[in-house]
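A protein chain is absent from this complex, but the other protein chains hold their places.
And now, chain A:
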Amino acid sequence: MKFTTEGIIFMILAWGIVSTLTIYCFGKVLKTKVRYDNQNNED
């Protein structure tokens, strides 16, 4: 079975969408450093 041009396009598109979303999310997460640990400031 040959890897067709459409197949390559679909693979690159799918990988591109997923990678972009992941990089965007983690970029944002790392920018907004939040520490949830509230062992010391529990109500």
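Everything that follows uses one rule, which is that a residue touches a chain if its C-beta (ideal position, glycine included) is under 8 Å from a C-beta of that chain, and two chains touch if they have at least 3 such contacts; residues count from 1.
Here is the rule we go by: contacts and distances are computed from a predicted model.
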{"item": "Among \"Beta-glucosidase\", \"Na+-dependent transporter, SNF family\", \"Spermidine/putrescine transport system permease protein\" or \"Chemotaxis protein CheW\", the UniProt name of the subunit that does not appear here", "value": "\"Na+-dependent transporter, SNF family\""}
{"item": "For chain A, the residues touching the chain missing from this view", "value": "1-4, 6-11, 13-15, 17-19, 21-22, 24-26, 28-30, 32-39, 42"}
